[in-house]
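With one protein chain removed, the remaining protein chains of the complex are shown where they sit.
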Amino acid sequence: MDTKDLIKNLSNSFGVTSFENCTFPLIEQFLLEINQDIKLEKIGIGNLVATYGQGNPKIAFFAHVDEIGIVISNIIDDTFARIEAVGGVDPRTLVGKRVCFRTENGEKLGVIGFLAPHLQKPEDKDKSPSFDELFVDFSVSGGTKDINVGDIGVINVEAKDLENDQIVGKAIDNRAGVAVLIKSFEYLQNLKFDGQLMLSFNKGEEVGLVGAKGAAEYLQPDYAVVVDVTFGERLPENVESFKIGEGPVITIGAPINRCVYDDLVKTAKDNNIKYQIEAVPSRSGTETDIVQIVGQGIKTGLVSVPILNMHSPSEVVNINDIDRAAKLLAMFALNMSLKTKGSLNV
Amino acid sequence: MKELIKNITELYGPSGREHKVREFIKKEINDYVDEIKVDKLGNLIAIKKGSSGKTVLFDAHMDEIGVVVTHIIDGGFLKIEQVGGQYPFNLVGARLNFNGRIGVVGIEGETERELKENYRNLSLDNIYVDIGVSSKEEAEKHAPIGTFGVFADGFVDYGEYCLSKAMDDRIGCATLIEAIKQMKNNHHTVIFAFTVQEEVGLVGAFVSAYDYDVDRAIAIDVTDSLDTPKALKRMSMKLGDGPCIKIKDLASVSDREVVDWIKDTAVNNNIKYQLEVLTLGGTNAAGYQRTKSGIPSCTISIPTRYIHSPHEMVCYSDVENTVELILALSKSYF
């Protein structure tokens, strides 16, 4: 399966929080292309879980499917509407964008316009628009008569190639994670994995890590690895920064089980997989934070794909990092199963 | 229903001290339900059995916002902290009820400038409460440290509209009580959860469904109403346009399948409804989403003016329509 095609298709898919069902069929299709022998089910608030194999150890990989977006909060008149964020949306990223809404009658195009510079007051030029000032213009799609409060939308962009194995698109957070899970499943087909692998594609991460909590509670795996994205930008002086293209980031810190961290690092070293290290003093801001403390506690690790421009329609990822993360996860699963069966001395 | 609304909103029941409300509700519903229990945190849970094989839970929180006495200073004045979200300007000029003792709020200021500054920047730190005593010892008798206070204002019936303190969320409790009394031949098993401590952190709703297998959970709460002069322009809810089906607020995004189910039920039963996007606040729906493996959840909100003030206003037809909607949902297959 071509990783570039995979991530571009996933990126283009519409799956804002509460509409993850729109992206699930695509994920199911990719998984079934790899192996028909998986059990697909919806659990809890509707997370998609794919189960492969049986017995011990039970290993779960988590990736949230939902992306941030916007929702119509008020109709102003025949042409214009007001919006609210779904998840952490920087209102500045919406200015001058085409947006696409999912309505009862199909897709609807709108524009988030901005007053031309000629008409701007000088003192307003330093003020950033907040959600209270933004509005959507539906002139090009027949006005507001067929759009309602509650209709959800995304910024309308397509994924594109950049230089050096990089892709730019919306929703790389966290379709990159979804891609890692799918590719890791592909890698695993060539390995003698003897245990149960559960791929949990979760809902509602962007609004409170909601899906992962229920999924972890339901699945109760022996080991869990959460896959998400992290920053490829320069970070404050007192924390390590990461570079895209330098490999997946393996996290150590409070929400991480030490043994899982050690196993992930060893797996990366033993298999010559480029990786980077992140130290997290308290919360990681990912599903790891909630998965670790579910029930009687789950041994959890976190692997992140570094990206640029997080939470904008121009998120950038290096394809090689997705492949490396996928290989890391597959080899980790293999190692844990060998350890459990006693064949691997660690 | 007006008598019920009057009685239940006027009860003293701040977060963590909902006893009186619980006792009142128990008496009202006892003869109409198959099972009733109080859990370890004080949530009151009642069940009406059904045969569809599915279980739907409706939640309304019993607690109201309030204040709590943290210090008693010389002269018998009280210092308070908030219990739930309080706007300090709602406390100035209000009468507070400290479990039977009326208190009024004064503003500190040792100089004219300080006083003006404090008027502009009211906070719980620069106000105090006067309960009509002249010494610390006397104050300790009537409102010792740890005493909770609530707004003292009572119910007003305008006919089309009703006004009272604690519509948030006694109006939700009232609709559940009314629905329990009227509910016959429900298809689904319906659980009614009257929960505690919502205002301090959605506490009760995190645990009330623990002993049950719930298919869908719906919180009945209040939401903003934007039909007053120069109201927040980004939201759309209005009194009189029917119960609101919540799409999202800051604590949760509703499950879209549950939203569609409620919408279809309203349409099929000719019940007025509105869709709601709330740009602030949260409800107990967030607690049910996080119960065990997660319950698909939504909120049905009653539009209310002046939430978290001593005088919250609802439209009576919205309340009646909410009851109708709950009854219809108990019979609506999914």
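Note that the chains are named A and B in the order they appear, and that numbering of residues resets to 1 at the start of each chain.
One rule holds for everything that comes next: contacts are C-beta pairs under 8 Å (C-beta built on N, C-alpha and C of every residue); 3 or more make two chains touch, one makes a residue touch a chain.
The rule is short, and it goes like this: contacts and distances are computed from a predicted model.
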item: Identity of the absent chain, which is to be given by its UniProt protein name, from "Aldehyde:ferredoxin oxidoreductase", "CAAX protease self-immunity", "M42 glutamyl aminopeptidase" or "ATP-binding cassette domain-containing protein"; value: "M42 glutamyl aminopeptidase"
item: Residue among A:M1, A:L32 or A:I277 touching the omitted chain; value: A:I277
item: Residue among B:N30, B:T70, B:N121 or B:N268 touching the omitted chain; value: B:T70
item: Which of A:G88, A:G142 or A:G297 contacts the chain that the document leaves out; value: A:G297
item: Those residues of chain B which, in the complete complex, touch the missing chain; value: 15-17, 19, 39-43, 68, 70-71, 73, 79, 81, 83, 125, 145-146, 197, 200-201, 203-204, 206-208, 210-211, 287
item: Where the missing chain touches chain A, by residue; value: 236-240, 252-257, 277-283, 289, 292-293, 295-299
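One rule holds in what follows: only the chains that are shown with their structure count from here on.
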item: Centre-to-centre distance between chain B and chain A (centres being mean Cα positions), rounded to whole Å; value: 35
item: Chain B residues within the chain A interface of the complex; value: 233-236, 245, 247-248, 251-257, 259, 274-277, 279, 286, 289-290, 292-297
item: Parts of chain A lying in touch with chain B, wherever the complex brings them together; value: 17-19, 21, 43-47, 71-75, 82-84, 86, 131-132, 148-150, 204, 207-208, 210-211, 213-215, 217-218
